[in-house]
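What you see is the complex with one protein chain gone and the rest in place.
Order of writing sets the chain letters: A, B, C and D. Residues in each chain are counted from 1.
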Amino acid sequence: MTTYIIKRLIQGVIVLLAVSFICFLIFRSSGDPAISMAGQYATFQEIEEVRKVFGLDKPFYIQYARFITNAIKGNFGNSFVNKVPVLPLILERLPATVELAVSAIFIAFVLGVGLGVLVSLKPYALRNRFIMAGSLVNISMPTFLTGILLIMLFGVYLNILPPFGRGETVIVGFWRTGFLTLSGVTHLILPAFTLGMYQLAVLLRLTRAGMREVLTEDYIKTAWSKGLSPMKVIFKHALRNALIPVVTMTGLQFGELIAFSFVTELIFQWPGSGNLLLTSIYEQDQPVIVTYIMLAALIILSINILVDILYAILNPKIRYD
Amino acid sequence: MIEKFSKSKIIYHYLHDLSAIIGSLLLVLSILSAIFAPMLVPQNPYDLEKVSLEHFLTPPAWMEGGSAQFPLGTDDQGRCVLSTIIYGFRTSLIVGFGVVIVAGIFGVIIGLFAGYYGGILDAVSMRLADIFFSFSTTLIAILMLGLFKQRGVLIVIVAICIADWVKYARTMRGSVLEVKEEAYIIAAKATGANDLRILSKHLFPNAIPPIFVILAVDLAVAIMLEATLSFLGVGVPLTEPSLGMMIAIGKNYIYAGMWWLVLFPAAALFLLVIGINLFADWLREELNPRIER
Amino acid sequence: MTNDHHLLEVDHLKTYFYTFEGVAKAVDDVSLFMDEGETLGLVGESGCGKSVTAQSIIRLIPEPPGKIVQGTINFDNTNLLELDLKQLRKFRGNRISMIFQEPMTSLNPVFTIGNQISEMFMLHKKLNKKESWERAIEALKAVQIPAPEKRINEYPHQLSGGMRQRVMIAMALSCDPEILIADEPTTALDVTIQAQIIDLMMHLKEDFNAAIMLITHDLGVIAEIAQRVIVMYAGKVVEEGKTKDIFEEPKHPYTKGLLQSVPKLGERSRKERKKLEEIKGIVPSLYELTAGCSFFPRCPEALPICREHIPKLTTIGEFHKVSCWLYSDL
Amino acid sequence: MKKVSFIVLTAMFLVFLIGFTGQTMAAESSIVVVVDSPPRMMNPHGSDADSNLSVMANFFDGLMQRKGSDGTLEPALALRYEHPDLLTWTFYLRKGVTFHNGNSFTAEDVKFSFERLSDPKVSEFINTGKNISSIDVIDEYTVSITTKDPTPWFANNMHQVYMMDKESTESRTVGEVQQVPIGTGAYKFLEWVKGSYLKMVANEEYWEGAPPIKNVELRPITEASTRFAALVSGKAEIVSGVPVELYEKIVQNPKLDVISMPARRSIFLSLGNKPEDPWSDIRVRKAMYMAINEDEIIEKVMRGHAFPASQIPDPPTIGYNEGIKRLPYDPEMSKKLLKEAGYENGFEITLTGPNDRYIQDEQIAEAVVRYLAKVGIKATLDVKPKAIFFPEVFEGKLDFYLIGWFDGTFDMGRTFFKLIHTRDKEKGFGSLNGANFSNLDVDSLLQATASIVNQDARKAVLQYINKLATAENIACIPLHYQEDIYAIQKGKGIKFQPRPDRWIVFKEISK
Partner (left out) sequence: MKSLLTIEDLEVHFPIKEGLLSRIAGYVYAVNGVSLTVEKGEAIGLVGESGCGKTTTGLAVLRLVEPSGGSVIFKEKNVSRMGKHELRAMKKDMQIIFQDPYSSLNPRMTVNQIIGDPMDIHKVYQGSEKDDRIAYLLNKVGLTPEQGRRYPHEFSGGQRQRIGIARALALDPEFIIADEPVSALDVSIQAQIINLLIDLQNDFGLSYMIIAHDLAVVEHLCDRIAVMYLGSIMELASYKDIYLNPLHPYTKALLSAIPVPDTSVKKHRIILKGDVPSPINLPSGCPFHSRCAYRLEICDKEKPPLRDIGGDHYVACFLY
């Protein structure tokens, strides 16, 4: 197990380097940040000077090497646009994103697994056909559309839920949370559902497929033949097995949600890091983008490793030798 | 799985599965309307001379101020919404099929060789897959915009493919690893068949079915992605209408009460995608060896 | 005719499966009985309905597509088919228990074997966790698993096939059932392990005084341990009788053919090689049964009547019944 | 178990209460203002974007300030200035001004602030900074600044060069300076949650007297429709950048007032005249001009919220020429001109433009492309985010692009050097002349203006240059001046007068 984790970490570092390199490459070849950094009225020479100050005149590989050496020391440089250190800039926005992602994945997991089990027991019942149709609707709607339609319905026509922003927040230690105020929670509802909707459908379908498969297994027959109650058979013997791929998927999706929820954040004007990323991309703020993507890769990677560990706990057969 | 692969059975199942029929009908209708768009539409939204600001923001025909010339109304540039939707299908389907064909072929080839030969080839291509997979497709597309500084259908296809081939490669690899162990592959080796023959005649045809399911699902995903990218303003150019862009434009008019700018393209996008998904669902069940219908 | 004090009595059981290809009459009018402490062998080829019969008894048929269409299953004066799930559960595992063919898949892979065995005690004996655990260790001891205190914390995949089947037996016998249904318990095992398991089952049967319904396609196993044998073919009982009668004086052409077609160890060494007697043709699909006797197309002794009419099970000796027109009249 | 959940619930309830009381407390003499783009940083020199300068105007003061709906230049931290020769500017500072941290404002702070301008790590006013050759502190309240080149508009720019406290800026880390502003402004910084809000509180010791509104919360919302939602739901008192497509809705809303203000920014299409291009022919350029139905653009695309423009500068700017008139919309004439020039069958051209910079920028460009198509010119539309677009302008690779301009100095001299002077890397002229327009007469006249200080003389020369470039040579096709639309909550007694530069200076608002 330990060797496995070390192996994954080493792989992760390589992935991280590759990812940062690709991002760096794209942005180096995409535009000259010095132009916008020098101000509207700067002359060609002044821009050249700016380039020198920021080392943008150096060859690409030197810039990259410098970026990486600094990054190892924890210094990811300053934002070209905001001129402040990049890492705190992103971290400051992270709690909003994490809270959104956590709520979304919570909704998706609880409802997805619950409905998935329900549907798997009697796949042909009318009610369950409706649930399945609903899940199909969910996976057939791009997130932005879900968001807009929810805003249209609840924010504009019914006007019962706030359609944008994060509401009132409270600082607990270093963490700015919206969970603890009523306004924070109501603001969370629409974006969390928007973000979680697609995942909900995916988890529902995965649970259903898993349950349907598991329910035909011999050990379920054994469990019935032991005289166990349906609750025990379904929730202990069947669900535990069906959950293995579901938990894996949930973990992977959670990573994705934290790292790449910018579409939802954009639509709901959520002050999270995804929104920051999007703004930075439009503003070509290269240090923010590269750092963000590296951070995202790191988050996804750590979650993947955690998922693998969880997988091993859930599935005693796996020992990663 | 192969056991159940009887042709008559597939047709029978198909004809007895209402959702599969509805799904494929929706898909076929969209494809047909996309192909025959120039003959169908009241106004060609690509023809810059025909579109005129004169008719901007006309409501649907049945509403007050509506005109029979524009059954579903017009957008803020005076484009006929119905025509734009039909042309939008074109963009969606070109991107959708473009992605599944390009990413599919690339991914399948990589997966086939990685799975069959294993070793370094396998390790390298799968690590590569990890790297590309750790980006989200939307993000790649936005980054591509930075690289090319231009928008275009081709760039959208390339952008989506960059992360998308991974799905195919992984699925194909998994499928190949499974089929590789089948006795008929060993039997083919035992009769002295060379690698090329084994790959093409024995391995490929048997490892490919799971790809069909991915293909169908991915078509829907690619279409949704194109819409998302166009919605974000990094998809196809403004002059080549796409459903996502229509929604993006229309969203500014939600509060102004001009619902037709969002609702019609949204419904069109939704019907197209759900059609594909219905079909994909049916295909998945059909090709799934484990679940008896 | 039948003894009134049978432990289990299955009457005119019909279990059908409704699928795409049509209706599969997996069990078609099967009647059988079991007495206390006896070992009944249920033998037949794949798809003959022997497993479905057994699963019908404790109602494990998946619905849909399966359905018990007709019949009664009387156990201790109760018709099991009339019970609701809650009542039925008092029988399952407690008074009638079952072990399955694949020891690899019939234990839940994500729970320790201790967890899975102690569940039985908690459920049927209402013991607490600790007591159940201790009883589980005893049960493992009873099936001769070495170091049960250690093994009890292991997961199924950590055990060999033989060990797993022992665990299944321990679980099945944990509540002193009156009937143990063993569905191909040794088919997946090697012969030397099979010998161990059969030996174990026979010992335990005496200790627990349970009746065993042994379902297998292996005539050798039946010959060695069953007291009575039921031969099934295409969902129907074709012959039934004491083991000695069936093996030494088989009446039904199918039984005869089956016995002759099996290569017997040492036969060639003793009697020189000859070609095996084979039953021509293939096992019929349950969807394409003919109107008359299902064995008719393959039967070397077929009569014209066999094509048209299904023969009835006729008694031809003490406990010996056969379903063949050669032995009965219209 | 139960006990724990009880405690948790109570705790949550208490936090809720605190949350609510926090909300209600802020109600007294406070406003929430929604703007369309967020401040980037709290460093007054760090960004020359109006969105940032506007916010900084509340924390900081310049030596001068602009006031009122016409943007009159008035003294601020400087009481007056002298301009003894072409290169020298002497400022006499206001006495008794203190920074928010209590430090008093002196000539040393002015010197420090100007020096800071040329450090690219903290400043985007490099051009201004590098142009200064020396800063002499004459006494505690007098500073003399010498520029390298004659810069007639130097003082006109002083409202956006903010004065910082030398001591606190040097003693704090760069990061802290970027986050927490310490200025002399009418408002003191309270809290900034990036992406959410910026809170500030009145500076009771402000040299101009304490501002009427005590608490201000600034909420940036980039999505136009979301801004609207904030307004309608009553979450904001003042909203700037009201989308034109929602104008009617707001007017109809009885709870809202709409104020529209002609903005100074003009929108135009820049056009080059490289000899190999078809559009180097003045007839072609005229034809393109006449093909565009600007009235329809204003009516439909801008929903009537724009004014036709005939030139780049607006009336208050030095260089505005009343004599320049728009060419009429005449597609027939346009086709005729094209035929004369030998482009009967049109030609291909790419129209580039930003899609996140000006009001309806994308839509305007799209409409232009279609007008051109109607006279046979095949224009390809290529719109992109401003961060990609502007460097392309700078690199001078474009043929034809949509851009907007407004010069904070109210003097066209600086702008023309950027926009229509021939590109000259050595001298740094024409850096935003992205389509390579070149006219030597314009160039030489422009260079001559640098040493003209007399305002009337400047005006005359600049007007002439303007006419030469835009009317006679069609260096650009002017479209319109934008209109800024603000919405405010009715019945709260809010007095708000929009400024020509689109800044929102809170000390000018009362309630």
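Basically, a residue touches a chain if its C-beta (ideal position, glycine included) is under 8 Å from a C-beta of that chain, and two chains touch if they have at least 3 such contacts.
These numbers were taken from a predicted model, which means no experiment stands behind them.
Among C:Gln87, C:Asn128 or C:Ser160, the one in contact with the hidden chain is C:Ser160. Contact between chain C and the absent chain runs through residues 45-46, 160, 162-163, 190-196, 198-199, 217-224, 243-244, 247-248, 257-259, 261-269, 273, 275-280, 282-283.
One chain is missing from the display, and on chain B it is touched by residues 2-3, 5-6, 182-184, 186-194, 197, 201-202, 205-206.
We take it that only the chains that are shown with their structure count from here on.
The pair of chains sharing the greatest count of C-beta contacts is A-D.
A straight line joining the Cα centres of chain B and chain C is 52 Å long. We define each chain's centre as the mean of its Cα atoms; on that basis chain B and chain D are separated by 43 Å. Multi-chain contact residues of chain D, defined as those touching 2 or more other chains: 229, 356, 385, 388.
Taken residue by residue, chain B touches two or more other chains at 146, 149, 251, 254-255, whereas all remaining positions touch fewer.
Contacts from chain B toward chain A in the complex involve residues 127, 130-131, 134-136, 138-139, 142-144, 146-147, 149, 220, 224-225, 227-228, 231-232, 244, 247, 251, 254-255, 259, 262, 266, 269-270, 273-274, 277-278, 281, 290-291. Contact residues on chain D toward chain B in their complex (touch as defined above): 224-225, 228-229, 232, 243, 245-246, 248-249, 293, 296-297, 300-301, 355-356, 362-363, 365-367, 369-370, 373-374, 380-385, 388, 392. Looking at the complex, you find that chain C touches chain A at residues 55, 58, 60, 62, 64, 85, 88-94, 97-98, 100, 102, 105-111, 119-120, 123-124, 155, 157, 168, 171.
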